[in-house]
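Input: one structure, supplied below.
Only one protein chain is missing from this complex, and each of the others stays in its spot.
After this line comes chain A, so read on.
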Amino acid sequence: MALLQISEPGMSPAPHQHKLAVGIDLGTTNSLVATVRSGMSTVLHDEHGHALLPSVVRYLENAVIVGHEAQAAQSMDPVNTIISVKRFMGRALHDITDRAHIPYHFVENDASHGVLELKTRAGLKSPIEISAEILKTLKARAEKALGGELTGAVITVPAYFDDAQRQATKDAARLAGLHVLRLLNEPTAAAVAYGLDNASEGIYVIYDLGGGTFDISILRLSKGVFEVLATNGDSALGGDDFDHRIYCWVLDQVRSKTPNFSPLTEEDTRLLLTKARQAKEWLTDNHEANLLCKLSNGTLVDETLTVQQFVSLTETLVSKTLGPMRKAMRDAGLSITDINGVVLVGGATRMPHIRHAVQAHFKQEPLTNLDPDKVVALGAAIQANILAGNRQDDALLLLDVTPLSLGLETMGGLVEKVIPRNSTLPIARAQDFTTYKDGQTAMAIHVVQGERELVSDCRSLARFELRGIPPMAAGAARIRVTFQVDADGLLSVSAREQTSGAESNIIVKPSYGLNEEEITATLKASYGAAETDKQARMLREAVVDAQRLIEAIQAALAQDGETLLSKEERDTIAQHVTMLNTLCQGSDSQAVKQATEALNQATEHFAARRMDASVQKALAGKNLNSLEM
């Protein structure tokens, strides 16, 4: 029988109506899925007991491998094994600055506004598709562990993700067949996990150093209400960079010892990076780490890295996290003494010298009692449970903020900010604009995101045109532009001409990523198998129908064919039967159906004659009186 979970009083689900909701931490290095069971947030494990799913996707000729197995193949097959794909989400090719260190073959997709794609042996793959593979794996794991289909998921994103990156995350979820209840900022999720489990109040700093991103958030918690006071960070700083420092150090050591050092192959690069990561993890609990491996050209690498060396190598990285911390504090108008606690999130915060740096900066010991790798997923699961409607009381109110200002381009390439950064979400702001020239009937609206004054320094989000402005003198028209950011942090912009009262329809086309058709096409492709199955089923049904008819006709022919039909008639029927038999061997269900119908018609008179004959036979030799009516 089915296994039950304990519900809140009065919230028992009706049979077959479980609201299974999960929280997903779609991380740069590792991803996790968690759920609330019997009131307790728990991370779901896979068959081997692993909680973390490495965010690594390997493309084979006809298959996709996600997770540990893919990670193991990294150094073997670097071009088709994609790691840290989160860094490319919603990004264009020119956004990726450190391409020299990345082994993938990037391709710019002209059709979708310069969004990048990766060339693998399974074809071109967008970061959205690659992320969807990770989400699919987590979804399958959750459905196995919960014994049913998921109602929805809360997926976490870095607070610093812009709209394009958030939309890309949503698209990936959609592609994976997940219903997104909400996107939640990672630090907010961490606060949810800590805030509820420990019933804390006050002002907290969330220091999240993940595999590829650094986020700092300042939150105010009181009576179960979370308010994000400020966010800051660096979307290209994370544990991977620490690995990279070690990698560069090893390379320097090897080069200094080997005079004629040949350039590294892609496999060597990956192998050394893997070794570097292992050394970093080893140094958390040990004083020195040994890096031992053999490169493809036969060079033997055997280096020992001490904690002191590691600390001095990565000192600049640690201090790089202090700048955003100060900036966020300034935005929130707080000083160090206002902070009640510091929460560490992300596997990279296990490094002792990071803990020391945070402790020294905030003059207090950071909170680490939840697993820094799992805390975000746990918080997301709690939020998902509430959004799915599994809890009645103390509904959690979450206030997030816009990470960057949103505005539009005005004459001269200047930015007019409509929604300032760190505004509480959801938010709607309207601003009036006017025409620039006499008789101007259309207006181009260019939506941008960023803190700079010039459009060229900000990130372009969308462009659209408002048409149908009645011709009038410059400055007479009043065009109200409304910016709306929903609870997920997603932006919609609308414009309306006020004086004429005429409304114009406008479409916002995000200048990033996939357009609607492309998403549909990808979705269609993912449903391709279903369509093939359906076709096969239709064909099978048609063939069965046809064969049933043929059998019936042949039986009838054997019985009455000679007596009731002329030779020509028999030949015609035989022709139809032969044709139908041939079609049944093929794969066109429509043709089979049509031929069946044709055979049916061709034998109609035969059926009628048989009916008459049998009636005559029944009545032969009887008079009217003997028939019981």
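Please note the rule applied: contacts are C-beta pairs under 8 Å (C-beta built on N, C-alpha and C of every residue); 3 or more make two chains touch, one makes a residue touch a chain; residues count from 1.
Here is the rule we use: contacts and distances are computed from a predicted model.
Q: One chain isn't displayed here; going by UniProt, is it "ABC transporter permease", "Multifunctional fusion protein", "Formate dehydrogenase" or "Iron-binding protein IscA"?
A: Looking only at the record, the undisplayed chain corresponds to "Iron-binding protein IscA".
Q: Out of A:Ile83, A:Ala145 or A:Ala279, which residue would touch the omitted chain in the full complex?
A: Residue touching the chain left out of view: A:Ala145.
Q: So one chain is hidden, and I want to know which residue out of A:Ile6, A:Met76 or A:Leu124 touches that hidden chain in the complete assembly.
A: A:Ile6
Q: For chain A, which residues lie in contact with the unshown chain of the complex?
A: Touching the chain left out of view, chain A contributes residues 1-12, 14-16, 37-40, 44-47, 141, 144-147, 197, 199.
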